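Presented below is the structure to which this report refers.
Complex shown without one protein chain; remaining protein chains in place.
Note that the chains are named A, B and C in the order they appear, and that numbering of residues resets to 1 at the start of each chain.
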Amino acid sequence: MTTTNVPVQPRTSIGKFLVQGGTTIALLALIVFFFAMRPDVFLTFTNVRNILFQVSILAIVAGAQTLVMVVGDFDLSLAATSSLSGSAVASLMLGGMPMAPAILIGLVVGLLIGIGNGLLVAYLNLSAFVATLATMTSVIGLAYLVTQGTTLFNLPDGFNALGQGRLLNVPLPVYIAIAIAVVLWAVLRFTTTGRKWYAIGGNVEVSRLSGINVRRGRLMAFAAAGLISAVAGILLAARLGSGSAVQGSDNLLFSVAAVFLGMTVIKSGQANLVGTMVGVAIIGVMSNGLNILGVNSYVQQVVTGLIIIAAVTLSGLKTRER
Amino acid sequence: MTTTNVPVQPRTSIGKFLVQGGTTIALLALIVFFFAMRPDVFLTFTNVRNILFQVSILAIVAGAQTLVMVVGDFDLSLAATSSLSGSAVASLMLGGMPMAPAILIGLVVGLLIGIGNGLLVAYLNLSAFVATLATMTSVIGLAYLVTQGTTLFNLPDGFNALGQGRLLNVPLPVYIAIAIAVVLWAVLRFTTTGRKWYAIGGNVEVSRLSGINVRRGRLMAFAAAGLISAVAGILLAARLGSGSAVQGSDNLLFSVAAVFLGMTVIKSGQANLVGTMVGVAIIGVMSNGLNILGVNSYVQQVVTGLIIIAAVTLSGLKTRER
Amino acid sequence: MSTTSPAPTTTAVPAFEAHDIVKHFDGVHALSGAHLSVREGEIHALLGENGAGKSTMVKVLTGIYAPDGGRILRNGEEVTFANVRVANRAGIVALYQELSIIPSISVAENIMLGERTPSRGGLVQWAALRSRAKEQLDRLNQKIPLKMLAGDLSPVQQTMVAFARALANDARVLILDEPTASLTDTEIKDLFTVLRSLRAQGVAIVYVSHRLEEVFELCDRLTIMRNGETMLTKDVADSNIDEVISTMVGRAAGDLYPDRGTATSTVALSVTGLDGRKVKDVTFTAHKGEVLGIGGLAGSGRSELLRILAGAQKHTAGTIAVGDVALPSSPGVARALDAGIALVPEERRSQGVILSASIRDNIALANIGAVSSAGLVSGGRISDITKRGMSDLQVKARSSRQPVGELSGGNQQKVVLAKMLARNPKVLLMDEPTRGIDVGTKAEIYRLIRALAATGTTVIAVSSELPELIGMSDRILIMHEGQISGEAMSAEADEEMLLAYCYGKTA
Partner (left out) sequence: GCSSSGGGGGTGDGGDDAPFKVIAFTSGNQTPIGAWWVKAVQAKADENGWDLTMIQGDFDFQKMNPQVESAIGQGADAIFDGFTDYASIGSIITAAKDADIPIFAMDSGTEATDAFVVNITTNQQGLVDSTLGALDESLGGLEGKNIMVIGHDPHPGIRLRASLAEKDLKAAGAIIAGGEIQKVKSPATGRTEALAIVADYLTAHPDGLDAVWVGWDDAALGASKAIDEAGSDAKVTGSDATSEAIAAIEAGGSFLATINQPWPEVLDTVTDDIIAFQKDGTMPAENFVAVDTTLVDKANAADITPSDKL
């Protein structure tokens, strides 16, 4: 009940971390736990490489999802888009097209779907949820048509090397995922486009009245997300040496979960790339660690849900309702 | 460009309908189209009964989703909850428990999951999306554990009759779905609880400041949704004569799509039961009609997405971003 | 400063009191020893600068915030309110500052929200609900269709609906936090009539406002807060505006309005034959260095006019030219900004600033071109313009990285200004620039407007307060139903004449 004016304490980074870092703490706790359980295995080079390899594609899709969620939208079709792009590239190469143009077309497919979503959401004012749900449905149908429901394989070695080759004993997709994450982080942080996206996500009307072209901004976020998820899908095809309509479909929910986990990492509760990568890491560490401990996969699934809840609750976040 | 002061015309019901009824028009257009294509089949008693039977379970899940969306939230776990409840009832009955207590336990399971979601969202302030995504993951895991991953069958005839029996040549689930829809409609329209839910969905803060117990309201909506989706899951088990962890999982996205389609039916753009049922009807008519026309199932999927987009765009809805 | 003056002794026990209230937020001392004591049958003004703690006090009094210290007494007995419902049941009802309506439900339901909804056996009694809602609207002299969605109402009507809701609670203690901020004279009159009749029925009313004229017209006693503390409580009759202002700001009051300047004859903005939604055939010019005030009744199209000029709204006919450069037919905000027209919008929380973003990020928003090169944003340049803006406008904040949502209303408004001033606009449009801002900050903003004009900027400011319009402008245009119904040099204008224009009596 003192009335002395205590000067407002500048929060230290560590204090901030402890207050907001519930999700990060959850990640560390998981790492410590699995390390304690299997010190001989968990943090070995091979296993860390394993984890990185396993999450690399998810990290790319989650990066794409982050962009859309930064502008306050939502894209349910990303995983489907990545399957379609991967399938299209596989199908074209099997049809005799050289690798480079096939990949180019695969990327264009992703970009076009992204632009389609962007037009529906930003220009026709459809809710992102319905629009991308509908796109997802159609895109999965297209992927089935492209693959005729089968798994396309026998892809050129040069192509498979993209997903399976190694540099310094680390698989290429890991480098590609890191590179994409760094680029997206820099785009969000340092470019005018990224700034505009954050502004639009913060308040559409304020952004518009500040001279930002809101529609174009949202369109661009969707387009970029479509393009990036095409990269993920093509990499996944190269990584598995095959393309199919359903390949990577679990990336849908996991990418969204990763972004949401990541939103709890920073105070303002916005989607952000570093947070998303923490979310991806939680998902990857959890699945690898539980596998290593030999936990039954049904139990794993139950535990996964509980850990997500624990992480988010720990972060004590007062998320605004979306 | 006249400047005369035309008094604002009170919009007639028909005018209103034409302006806002894009979705309803889409439904009618679909019906007319399929009828024109196959007049001998599409509107026969048998086929209409077919459609009703096919959508009855979806209608119940979508009704549950409507409640949650009325309060401005979102439940991704409803379809999983219904699978778990159905599986639990099947498993208990196979274990020798009589039908009535087994069903009761199944309903309680749904209610408890709903309450769990409600607590996470309303009291721990987790975003509905993360919370129910996590619950969904765990609940599917539980359903796998309950069924051991298999399809449980050989359920008692009395139980199966709930889903397969007929009254006046129309299957029981159709009546049950209609009854539940009518009850939910009445709850939303005539009870204080329903009106509070709408107020909360309209503006949480204003509702809170006006003395509405927002937390309890949201908790109740989630709890009710959990309970109702348990009904759906148990009916589905009775209808199929079996219970499994993945049974009815496509009700997740379809129920959400139905509610979103339904939101375009009314001007205020809120979730509403009549609209949801229109959405369910669109989904049911589309799938049945395309089957009757013998459209390739991959093409069907592509078309489904396009029709959803067309319906929503037609309704010219300026949905606020969620 | 003295604390409390002895209260005139008419009733024994005050209806509602609060003593030594303390409330912290994250290290901010919103309240540090605040007092308030209201009697039955009085209208008690609660005054103070932006950020003095008035709204926080209101929320503590009604159970929204649990105080960190202090006592609350109802009829002399100590009470604690766990939430709004408990307070409402004790007869204490507030109309909160930011409280508005629920857009997606009907007017009638908005009025009878929550526990007021008449019900039997859990079922809503629709007929009773509508008739009671209508009673409240009748008291306020409002004819608003009961079944309409509240979101379709004009902002003024929405406020009246929110007010009707507060009335519907049959409060014994009614607390109103800036109820008139977005109302015009007609509604304010109706509101005052109701408040006076409630006073006659013995209701204790707390009235928070920045419009001091209203306070002296309506209120019986006043309490002044500063920095979370109560500085003074006394009878209105024993006080005067100068004392109130000096107590609020902690120093002697200067002149509210700075001296007028001299506008040049160079035309800075010319508008001809502008038609658009709510705007009909508007033609006028504004000069370099001029402060042009625009007045009118609510809904007369002033905001729409500014939005069209700023490129935020399309127009269907007419031309806009800055200097002698004509704008394209639908310029969009970005082009208008480039041409030198900047808008400080009406609703600062939903249109002016991103509440969750920092001061820097908000200022950078309208200046992305200036703080970036080759598509890359320079943090240094953002810091530069932020620093300049914050010091020019004396924004009070912990740091430039503080979220704008944590600032008081006046400081938020300064951030909006800083954001737009960094564009060096030739024409600055300001829509209700002092709405919800305390007198001290108001005076600062007037001085700023004048300083801008002195450097050659044209300022066009919309205001609903006629004294303000006269005090801050060089010239005044009045709008009526989308058209300009009158024009006057403010040196020659008086309120009566302007009011006549407002009601469409053309000169």
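Note that in this section a residue touches a chain if its C-beta (ideal position, glycine included) is under 8 Å from a C-beta of that chain, and two chains touch if they have at least 3 such contacts.
Since the structure is predicted, the reported quantities are computational estimates derived from the model, not experimental observations.
Residue in contact with the omitted chain (choice from A:74, A:129 or A:144): A:144.
The residue touching the chain not shown here, chosen from B:112, B:178 or B:246, is B:246. Although one chain is not shown, part of chain B still touches it, namely residues 46-47, 49-50, 53-54, 57-58, 144, 147-153, 155, 160, 163-164, 171, 236, 239-242, 244-248, 250-251, 287-288, 290-298.
Looking at chain A, the residues touching the absent chain are 38, 41, 44, 46-47, 50, 53-54, 144, 148-151, 153-154, 164, 240-242, 246-250, 287-288, 291-292, 294, 296-298, 301.
Throughout what follows, only the chains that are shown with their structure count from here on.
If each chain is drawn as a node and touching chains are joined, the picture has every node linked to every other. Computed centre separation for the pair chain B/chain C is 43 angstrom, with centres defined by C-alpha atoms.
The centroid of the Cα atoms in chain A and the matching centroid in chain B are 29 Å apart. Counting partners per residue, chain B has no residue that reaches two or more other chains. Within the complex formed with chain B, the chain A residues making contact are 72-74, 120, 124-131, 133-142, 144-145, 149, 204, 253, 256-257, 260-261, 263, 298-306, 308-309, 312-313, 317-322.
For chain B in complex with chain C, the touching residues are 1, 3, 190-196, 198-199, 201-203, 205-213, 267-270.
Every residue of chain C that touches chain B in the complex is listed here, in rising order: 64, 83-85, 88, 94, 96, 98-105, 109, 113-115, 117, 119, 122-124, 149, 151, 165, 275, 280-281, 316-317.
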